[in-house]
Structures are given as structure tokens and as C-alpha cells.
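One structure coming up, written as C-alpha cells, with questions to follow.
Complex shown without one protein chain; remaining protein chains in place.
Note that the chains take the letters A and B in the order they are written out, and that residue 1 is the start of every chain.
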Amino acid sequence: MELQARRQNRKESRPAMSEIEKTIPIEVLRYRPEQDTEPVLQTFQVPFTDDMSVLQGLQYIKDYLDGSLSFRWSCRMAICGSCGMMVNGKPSLSCKTFLRDYYPGGLRIEALAHFPIERDLVIVMDDFIEKLESIKPYIIPKTPRALSEGEYLQTPEERDVYEQFSSCINCMLCYAACPQYGLNSKFVGPGIMALLHRYNMDSRDGGTEQRMELVHSEDGVFNCTAVGYCSEVCPKHVDPANAVNINKTESAKDYFLRFVAPKGAAK
Amino acid sequence: MSANLKRSNAPIFWLLFGAGGMLSALLGPMLVFITGIAIPLGLILSPDAMSYTHMQAFAHHWIGAGFIWVIVSLFLWHAGHRIFHSLHDVGIHAGTAAKLICYGIPLVATIVAARALITSVV
Partner (left out) sequence: MKPRAIGKRRPYVRPMAGWWRRNPFFVEYMIHEGTAFFVAAYALVLLVGVVRLAQGEAAWNGWLQALHSPVAIAFHLLVLVAMVYHSWTWFNIMPRTLPPIFVAGKRLSATAITSGGLAATAFASAVLLLVVWRLST
């Protein structure tokens, strides 16, 4: 009900075409599996105002120029992580990227790199979701804890250790920025490592051992060559490259020290 | 996704890469300047600085010999590992040949340098 009202409102408050003076060309990489053998570029002339995001540009196309254009979005305020796409070759959240910054030259929008394209700007994210599940992204208590024991207590210092890594919104921009993931999708990758590290570093958690086997493995952290672009494009300043590289050190320590103190996830 | 959970042996090569990278970042530029530019051109240092007598004396001491050995071998372990990954980056994937060249050369160089330095020390 409310949504409908808002949509109505938006249409009405939209300035008439003649009032908008600026128009920007938006090139969109289209892929319609039922008709295209491979993705093709299509250009749309989009009238815009200075406050319009790239996402709003796409919504304009869908509402007024071509209703068949597919893309994911939800919150419009850089917290849901749905609207990641390549904007002029750079992995970006389209809701916090603005059309005015590409005027008058225009921009090219493509689906997030390194993922298979499902349709237009929609990618297949099954691999990411499966990896996310595999690292047990939740607190695993050190010992079973009864409800009667009350809540966990954590000092601000204990929280600071992982807080940065907990800001991840699963937008997958870091995967689109990681050539190593593009070259070998079995690599665990930046974002998942940031989350894995976030739980390992949590003082309430006791699941490190269960998570480290993947870190040490052939698909683990040593596939990373410290390109660093993942951290560069992260909209939440998670610094996933740091999580990956801290775990290289952790993994190397375990590699050699497992013989000294045979503990941990050594196999 | 079916993860290959076989433990990676990369830590060995990664540590050698890191040690060599750090050493070359700290000392590389000055070493190249000294041996490749300053001494041949007679800048700052006397051309005599790398004379046979001086170098013999330097390599004769275990510290000098150790320094040279560490520089030569770690620089190569660093470079070999990096080149190995660069080959993967350009689409030449970790084959036996790539491994043999990228890690074989540093290994052979480490042994050859050790042998030569032992000859100098003794």
C-alpha cells in the first residue's frame, strides 16, 4: 500500500522531460539468455538531475525506456549490499555512485566481474553463498551455555578487535575486484575471509579450529597475491585484504608449529 | 563449491618470498647502487672496495659469507615465487615446468652459492 503510494508519488514528482536539461548516455551490458549468445552493450539516453544515483538511472531506464532490464537492488542507501555492479570497470554500489560524476562523457555499467551473469546485471551468487555457509558465520560457543547463565559480556577492547570485519554487507564488490578469484573461483576469497576472521577474533567464539582447515587448504589464503584492490573498493572499509593476509601469517605459524605443539586444525 | 581441503605447502615458499622481499626492499637499492654503479664508476667508494683482497677477506668471515649467501638465495626465492604467481596471473597455470623453473633456480642457486662460499671461507 505504502510502496504503491510512494511509487505513485515518485512518478508525479518527476519533473517533466522538458524541465530536465541534462541527459547522460548510459551503456548497459545486456544479457538475455533466451536471445543473446553473449552479452551485448546497449546505450540509453537518460535525463538526470544532480542528486541521481547510478541506480536511479537504471530505474529510470526500467520505468520509462526498457522494462526488460534486470538488476538487483533494495535499500538505496548502501547497507543491503544488493546493487553492486561494475561502473566504468570499477566494482561499485550503484546506489552510492552518482551520475553527475560521469557527465557529460557517460558511463558503462556491467554485471559484477568474476561471477557468471544470470541476466543483464544480475549475477549468479551461489558460489559466494555456499562459501559463506561453509565458514560457519556465527558464534560457536566455547562450551555449551545455558540460557540461565545470562548474556555474554565483552569489553569495548575485545569488540574493537573484530568490529571492522563485522561491517561486511556481503555486496561481493571485493570478489569482483579480486583477479585471483576471477582466475580460480575455488579460492575462498576476500569477503568470506573477512567474515571468517571476524568470528575467529570474537572473544565469545570458540570455532576457530573448525574454520581454519579451509584457510590452510589449497583453496585457502595462499591463493592471494596481495593485489589489495578488494580493500580499495570495499564500501564499508572492512579491509578484507588485511583479513586474508593476517591469516597467511596465522596459517604459516600453524604450518610449522603444529609439529612442536600438535594442536589446532593440523591434518 | 567442493573445497579442496588438502593442506597447502605454500607457507614454506611464502615465508621465503616474504623474507627475500623484505630484505630486497631494505637493502636492494643500495646494494645495486654499490656493486653495479658506484664501484664501476668510482663514485663515493674507492674502486678498490671490491678488490679481490677485500672481497676475499669479507667472504672469509662467516658473517660476510652468510650475508652474501642470504642475499643471493633469498632474493631468488622472492623473485621465483613472485614470478610463479605472475605466470598464473597471465594464464600460465601452475604446471610442473613452471614450478621447476621458479623454485628450481633458487634451490640450485642456494646450493651453488653455499658451495662457492664454503670454498672461499676455507
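One rule holds for everything that comes next: a contact is a pair of C-beta atoms (placed from the backbone, for glycine too) under 8 Å apart; a residue touches a chain by one contact, two chains touch by 3 or more.
Since the structure is predicted, the reported quantities are computational estimates derived from the model, not experimental observations.
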item	value
For the chain not depicted, the shown chains it touches	A, B
Residue numbers in chain B that touch the chain omitted from display	1-2, 20-22, 24-37, 39-41, 44-46, 48-52, 54-56, 58-59, 68, 71-72, 75-76, 78-80, 82-83, 85-86, 89-91, 105, 109, 112-113, 115-117, 119-120
Where the missing chain touches chain A, by residue	31, 33-34, 38-39, 89-90, 113-114, 116-118, 124, 126-127, 130, 179, 182-183, 185, 225-229, 231-232, 239, 241-242, 245-246, 248-249
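Everything that follows uses one rule, which is that only the chains that are shown with their structure count from here on.
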item	value
Computed distance of Cα centres, chain B from chain A, in Å	39
Residues of chain A defined as touching chain B within the complex	127, 130-131, 134, 179, 183, 186, 188, 213-214, 216-220, 222, 225, 248, 251-252, 255-256, 266-267
In the complex, chain B residues that touch chain A	1, 3-8, 10-12, 14-15, 85, 88-89, 91
